[in-house]
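Accompanying notes for the structure given below.
Note that this complex is displayed minus one protein chain, with the remaining chains in position.
Each chain gets a letter, A, B and C, in the order it is written, and its residues are counted from 1.
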Amino acid sequence: MSGNSFGNVFKFTTWGESHGKAVGVVIDGCPAGLPLDETYIQRDLDRRAPGSSAYTSPRGEPDRAVICSGVFEGVTTGSPISIVVENADADSGKYADIARLMRPGHANYTYLRKYGVFDYRGGGRASARETIGRVAAGAVSRKLLEGQGVSVRAFLSAVGTACAELAPAAASVSALWEKETAFAAKSRIFAPDALAEADFMRQMDEAAALQDSVGGMVSFAANGLPAGLGDPVYAKLPALLAFAMLSIPGSKGVEFGEGFAAASGRGSAVNDAFVNRQGKVMPESNRAGGMLGGISTGLPVYGRVAFKPTSSIFRPQRTVDMDGKEAEFKLPEGSRHDPCIAVRAVPVVEAMCLVVLADALLMNRSARI
Amino acid sequence: MSGNSFGNVFKFTTWGESHGKAVGVVIDGCPAGLPLDETYIQRDLDRRAPGSSAYTSPRGEPDRAVICSGVFEGVTTGSPISIVVENADADSGKYADIARLMRPGHANYTYLRKYGVFDYRGGGRASARETIGRVAAGAVSRKLLEGQGVSVRAFLSAVGTACAELAPAAASVSALWEKETAFAAKSRIFAPDALAEADFMRQMDEAAALQDSVGGMVSFAANGLPAGLGDPVYAKLPALLAFAMLSIPGSKGVEFGEGFAAASGRGSAVNDAFVNRQGKVMPESNRAGGMLGGISTGLPVYGRVAFKPTSSIFRPQRTVDMDGKEAEFKLPEGSRHDPCIAVRAVPVVEAMCLVVLADALLMNRSARI
Amino acid sequence: MSGNSFGNVFKFTTWGESHGKAVGVVIDGCPAGLPLDETYIQRDLDRRAPGSSAYTSPRGEPDRAVICSGVFEGVTTGSPISIVVENADADSGKYADIARLMRPGHANYTYLRKYGVFDYRGGGRASARETIGRVAAGAVSRKLLEGQGVSVRAFLSAVGTACAELAPAAASVSALWEKETAFAAKSRIFAPDALAEADFMRQMDEAAALQDSVGGMVSFAANGLPAGLGDPVYAKLPALLAFAMLSIPGSKGVEFGEGFAAASGRGSAVNDAFVNRQGKVMPESNRAGGMLGGISTGLPVYGRVAFKPTSSIFRPQRTVDMDGKEAEFKLPEGSRHDPCIAVRAVPVVEAMCLVVLADALLMNRSARI
Partner (left out) sequence: MSGNSFGNVFKFTTWGESHGKAVGVVIDGCPAGLPLDETYIQRDLDRRAPGSSAYTSPRGEPDRAVICSGVFEGVTTGSPISIVVENADADSGKYADIARLMRPGHANYTYLRKYGVFDYRGGGRASARETIGRVAAGAVSRKLLEGQGVSVRAFLSAVGTACAELAPAAASVSALWEKETAFAAKSRIFAPDALAEADFMRQMDEAAALQDSVGGMVSFAANGLPAGLGDPVYAKLPALLAFAMLSIPGSKGVEFGEGFAAASGRGSAVNDAFVNRQGKVMPESNRAGGMLGGISTGLPVYGRVAFKPTSSIFRPQRTVDMDGKEAEFKLPEGSRHDPCIAVRAVPVVEAMCLVVLADALLMNRSARI
């Protein structure tokens, strides 16, 4: 699993920095015969970069996905699908002042320690533009999963101290989740309901007013999965999902089903009993989050990801420069930053969940003789 | 990353079921020249299976690690290190009664759905015996890391509603962690201090008295790491660790640094400022958990793993059999189960942290020209 | 692809040295539901080590394959299949004299340069005993392929300057190959017919009489393959097979179909025309060796592997010791060596062909939506 590739059978590699010529993704291992076009992918890219508001930094030109290979007459051919998105001409001059400063909460310190070199314009590979490739790969996965009756949605479930009332981990997760994600799909900040939306915005407003930022949480769920996805030992489905989620910039933790709450509970209250539903054996409830022993049960898979507050804040911060001289870190004039990165992370969490499931679905094809 | 293998450069594969002839691990990619013998590995295996108490199920014969290859005259040769541990003759007869029952919270349902076949004696690959191979691979990693000045320790940080007072995520994590792990190394339940030990035992006693089980949490930390481990995008160090931790049976979540708490905080309070310490640029505090942008900063890497309560409880549970007929699931006569799997998970969390770091250290050798 | 593992979906790792406790293989990725037992594997292991003759060095106790995991009630479970073969107590004392000498044609020089350490008893990982694991993995693959109507056979096609008259690369390869391999299956030296057998033995006798050794060639063919195996670019079927064949100790080259002869031919004479055979479109002839553009056509896949003469010869050879002092290399008293390693390589070539095809078959399951 090299640094910039993800997946086993359905595999992709992202490339590009925010100030290079373009960013892109190469998807290798997508089965032939899948209907696909640029419009389908563009829809997810547009969700990733919603129109500017107080809660997401403004966009210039929309990111335009161009499929350069792997699709012929509207259908995938089994060859690598290369998707390229050009970078708009970016003014890298404004970074001159901070080029030599360690940025609190940012990756430039560690990149320098690791590589001895750092593309100081806009964050290098740590740039949010890297996630364009993830979302494009997620869109292709979504197409593949749709054909199997699987749907995946994510929503913003907490901002700062405001929490959306979350679904009890019952079989009803499915129904509730539909209501929540239906609202989230229309919410500018991917909130699950009007109340949460208002609360979340208030949290962001308060932080912004103090030139500060705030953390948040993203919930995700997959419906319609067959039982059997994931492998028993290391390639457990929750392990693959955890790997995916912790690879998203700013994420600090992940949990599945009842998650951390299960750690303080009792076995009799956490186990899901098995029942016979119209001749089908299945768990009665879904506290496990749709997975047992690392393998999907057929019930919805769901979890949550914690995101730290945006590292870039307008308040000046103490730091040092490359030579160790004390300095004050201030964002370059004209910078715009989201008060809460969890908002923008919603489509990325969804994309990573999609790619993991598409991959697991294909891997599972060799489970039986 | 096939189902039963872990790692990239330092790679291992575990094999074996609890009722087969043996269990084992093959480590491929361990550098040549590392001093290693069976005694060193045995020490970690012994920690994994502490003498019986009310809190861990009793052991029969100790698990004896035999190095079958890859070591010559006390030194690794660069060839695969095969370590085999024989299974004691196990009475598989007692499983006859439950062979056809779905076990709540267990993997036999999903194994059956995936593979169409299940070794019903003792859990198949979901058996805790699979972790023997992990701990043996962890011991080899520990030897490798020791030579680089890196040490890794884990301890039990919560049982049920009892929580050990955790280190504030300051640079002082290092000092506190040493105190905690020194105590944990001697504690029968890997508790960080006497107070926590007593609290944790009480939680387990209460659950056991009710024929029930209880969840828990395991904290881990690595000291002495160089900066630069981990890759910027998918193979981020926290992503690799999350993948490792969620592959441990019973784990339901993981967090790094301030983790989920960071999701409700403000940027100004979560960012670590950079300072000059005797000519060395480094973060002043360590709320980030020793990683920025997915790469180690050189400060201690730490995190926590949540474990659900032991699924096997003595209280009878509702379930169905393979044909969907309603049944009651009762543990076979003479079964012994830990009231809290988090206790036994401590050496496994430690081992998984060790193997991830050894692998990351070797991978990093090709980061620069 | 780490050093001691092979395969992508059907993946195995071999371990062990000739003078360690045992040698073995762990197969990960074998589908569940495959009938398998030790007897089936033992049959291939026995072929690998034919009873002693003038042409193969004598065997002591037969190598006994023990399946330690992954098979339950006679059927694979989807878990890793660990197969262990104990090493007989070997007298490593006889190697003392040559422990410090560079062995012409052997790997101890390069192992020392790479690892700084070398297990001088019997060749370390370069020992022919490593191939036991390959043959065991090949047997499991054979079982898997049999169920799909695929059969694979190899035979000895040349020894020194004696060449078996080879099949013209016509569609008739199939018929001829059956005749040849039927004979080879019974021949002590895997020769394709009585004439070749006599010629080959004469070549070996002549070399042995001069305390020398002789090279040889092994042909292999697979019948009954579906079209579509192999990937278009790097994971071409011939590339995977070439990788496999050149990993066999002593191999110096490989060719497919008309191979090197095609390099001196004309396109009009090398291309295979397409025809309609009872409603099925297929190539009329099979000069291509059953593969076009790296993908199987459905016709037999065949090729040849060249093996150098056995490096260990009884004739004394000039060399130096570790310190660079001139020395004479003489085989230890009581050594027995085959005059032609190609003979023993036949079952190994067959095994490697089997594992590549089993893997390609499983990989191909994700080619289409």
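The rule we apply is simple: a residue touches a chain if its C-beta (ideal position, glycine included) is under 8 Å from a C-beta of that chain, and two chains touch if they have at least 3 such contacts.
On a predicted model such as this, the values are computed, not experimentally measured, just so you know.
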- Message: I'd like the shown chains that the missing chain touches, ordered by label.
- Response: A, B, C
- Note on the structure: Answer key for A:Val66, A:Cys163, A:Ala182 or A:Ala273 versus the chain not shown reads A:Val66
- Task: Kindly note down the residues of subunit A that lie in touch with the hidden chain.
- Result: 2-5, 9, 11, 13-17, 20-24, 26, 28-29, 32-33, 66, 68-70, 72, 75, 77-82, 84, 111, 114-119, 124-125
- Could you please point out the subunit B residues that touch the chain left off the display? 9-10, 29, 31-34, 76, 78-79, 144, 147, 232, 362-363, 365-369
- Task: Against the chain that's been left off, what residues of subunit C make contact? List them.
- Result: 1-6, 8, 14, 102, 104-111, 113-116, 124-126, 130, 158, 160-161, 207, 210, 212-217, 227-229, 231-236, 238-247, 249, 251-260, 262-268, 270-276, 279-281, 283-284, 288-289, 291-298, 306-313, 315, 317-320, 322, 324-326, 342, 364, 367-368
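FYI, only the chains that are shown with their structure count from here on.
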- Item | Same-residue or different-residue interface between subunit A and subunit B, half as cut-off | same
- Centre-to-centre on C-alpha atoms, which chain is most distant from subunit C? A
- subunit A onto subunit C, same sequence, C-alpha superposition: rotation to the nearest 5 degrees is 180
- List the centre-to-centre spacing of subunit B and subunit C in whole Å, with centres computed as mean CA coordinates. 39
- Rounded Å distance, subunit A centre to subunit C centre (Cα mean): 46
- Message: Roughly how far is subunit A from subunit B, centre to centre by C-alpha average, rounded to an integer in Å?
- Response: 26
- Note on the structure: subunit C residues touching 2+ other chains are 9, 29, 32-33, 78-79
